[in-house]
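Every protein chain except one is present and positioned as in the full complex.
Chain lettering (A, B and C) follows the sequence in which the chains are written, and residue indices restart at 1 in each chain.
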Amino acid sequence: MTSIWEYANPKKFMQTSGRFLPWIAGLAALCMVGGLIWGFFFTPNDYKQGSTVKILFIHVPSAMIAINGWGMMLVASLIWVVRRHHVSALAAKAAAPVGMVMTLVALITGAIWGEPMWGTWWAWDPRLTSFLILFLFYLGYIALWQAIDNPDTAADLTSVLCMVGSVFAFLSRFAVDFWNQGLHQGASISLDGRDDMANVFLFPLLTCMLGWVLFFLTLVLLRTRTEIRARRLKALIARERMG
Amino acid sequence: MIGLLLRDLRLAVRAGGGFGLGLAFFLIVVVLVPLGVGPKADLLALIAPGILWVAALLACLLSLDRIFALDHEDGSLDLLATAPIPLEGVVTIKALAHWLTTGLPLTLASPLFGLLLHLPGPAYPWLMVSLGLGTPALSVIGTFGAALTVGLKRGGLLLSLLVLPLYVPTLIFGAEAVRRGAEGLSATTPLVLLAAITLGSIAALPFGSAAALRINLR
Amino acid sequence: MELRVTDLACARGGLPVLEGVSFALAAGRALILRGPNGVGKTTLLRTLAGLQPALEGSVSHPPETIAYAAHADGLKATLSVAENLAFWARIFGTGDIAPALDRMHLRDLADRPAQNLSAGQKRRLGLARLLVTGRPIWMLDEPTVSLDTASVALFGAVVREHLAGGGLALMATHIDLGLDEAEVLELSRFRADPRRAADVFDHGFDEAFL
């Protein structure tokens, strides 16, 4: 049994990821398309929410990836700080835009869904607000990567930001809950109005969630490979310049 | 350590308006808001706690990039990093100097600005207490952002982008305390939480700031 | 008191510039670093001063013994000469700034704000800072920039006194300070090999995986 850290070697990573990528990508496409078709065409309408319940199949998996994507970045940042594996830092960099787009998808589908349900596009519901804040965290993280030229410095600083940001993101979630349940009652209809979800919704939702996880994995692998190539290119160009 | 603090304060005074700049900005925001939302006293009273806190936050943000930028430009940051003071101490002192020049004057002057916004009577003590407890966190968190972006081109805008999400919990608890005070309720819970965030930030963030500075200096 | 550098490699902007640098400097000795622009004199000094990590190799010296002086003097324009100096004296825990003021001929300028000094006067103030640190190992990056002949001679004398008092000095400079006893280290022979100069992303990469 070889150590998992071997995959932190760029070459080894390129080999292994290149071998698995087509399968993961294919499976991701299958689950996503299959789950969405199942959810869109073959589920009944909810007695209360009507056909809008179909948005669930996009909204929930995106929200899940939005949060767990940040979690993955945190783990990758910690690995970089502790063991200084370059692939780890690049994986964190690669995951950020994916997580950000997923946050955006969750926000947009939430807003469109909220319009008929709550009568407004945007409610300062604790959950929506937390996602907006999460979006800002992603934005700051990506902007910091963009702003720094030296790749190792950028990896170090973004890791520090990711760790501190995680603590504050957690605090923000808590604070936002406090803020809206406090004196001012929030929106009375909550997304959690489905205590016992019927299996007709549950199974396509699970399929979509699996699809989204695989999709996230595919994109992160693809983007990490691109980042590794970019680093290699940078090394080559620097060498050319040094003669 | 005290030498560094005294130097920073002296520089702030000599630079002309180190203390005044934040206050002037605060005043401008407080004047602009009624011009924007209209002069109705009850409306202003309703939004005053939030406006006062947001204005304090922006006034803090305004001066953050100066925390390290000047020392970085003239080379003193390199020299400080090789001095006997640990870098964690340097960033703590820098945050303290920032608070003394922005947070503290804002806290002391806040009742005057509350008057302009028709802040209800019972809220005044809570306004001062919450600003007094909360603005140190703003300075410490801001110092962390400044340490991350020191030496970057266009660092100022990036600094705001990085720091503002980190300010969310402080803002929420601070403004909530004033709002509860204004409605005559007990503001103890948000104040305790605010104090917890401030203490936690003061205890832990200097290590992050020092780490970021070390990375940026090399 | 000794500064020993063993097989040191250091990088600038992520690229190795120097490798295999080794030397030892005993108390009372001075070493002058030479080499063309961009060879890595500043990088080496910053690495030795502990401002950036070494890629390889080791630097050994007793703790808290290094006084580093960069291109920039770290002066605050609105503070007076005496205030600038007193600040650093306080940071380094040495009290008296009068000897340093006298030695660098700054006594008459003591109350003048640093912004009203000439370039050479500023530089003299920056060097006076070294005297108030009370530290034995001086690491100086182009210390004589913008100094006139008299000031260079003054500075040379100050360094010699420092060495005579058991101090060490490491200088990157092009001009002759009249320190005949100083050794010279030509850095261009330690220039990092560009074929070795690469990070993980340049090792064992197979074109099949491009």
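Simple rule for what comes next: a contact is a pair of C-beta atoms (placed from the backbone, for glycine too) under 8 Å apart; a residue touches a chain by one contact, two chains touch by 3 or more.
Throughout what follows, contacts and distances are computed from a predicted model.
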| item | value |
| --- | --- |
| Name of the absent chain as recorded in UniProt (options "Anti-sigma regulatory factor", "Na(+) H(+) antiporter subunit A", "ABC transporter permease" or "Heme exporter protein D") | "Heme exporter protein D" |
| Contacting the left-out chain in the complete assembly, out of A:Trp80, A:Trp113 or A:Tyr138 | A:Trp113 |
| Sole contact to the chain not displayed, among A:Val98, A:Leu144, A:Val176 or A:Leu217 | A:Val98 |
| Footprint left on subunit A by the chain that the document does not show | 36, 40-41, 45, 50-52, 54-55, 58-59, 62, 97-98, 101, 104-105, 108-109, 112-113, 115-116, 215, 219, 222-223, 225-226, 229-230, 232-233, 236-237, 239-240 |
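Going forward, only the chains that are shown with their structure count from here on.
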| item | value |
| --- | --- |
| Graph class of chain-chain contacts, one of line, ring, star, complete, other | complete |
| Which of B-C and A-C has more C-beta pairs touching across its chains | B-C |
| Chain whose average C-alpha position is farthest from subunit B's own | C |
| Length of the line joining the C-alpha centres of subunit A and subunit B, rounded to whole Å | 31 |
| Multi-partner residues of subunit B (at least 2 other chains) | 218 |
| Multi-chain contact sites of subunit C, meaning residues that touch two or more partners | none |
| Sites on subunit B touched by subunit A in the complex | 144, 148-149, 152-155, 158, 161-162, 164-166, 168-169, 172-173, 176, 179-180, 183, 185, 190, 193, 197, 205, 208, 211-212, 215-216, 218 |
| Contacting residues of subunit B [partner subunit C, same complex] | 2-4, 7, 10-11, 14-15, 71, 73-85, 217-218 |
| Residues of subunit C touching subunit B in the complex | 46, 49-53, 64, 66-76, 78-79, 83, 87-88, 90-93, 129 |
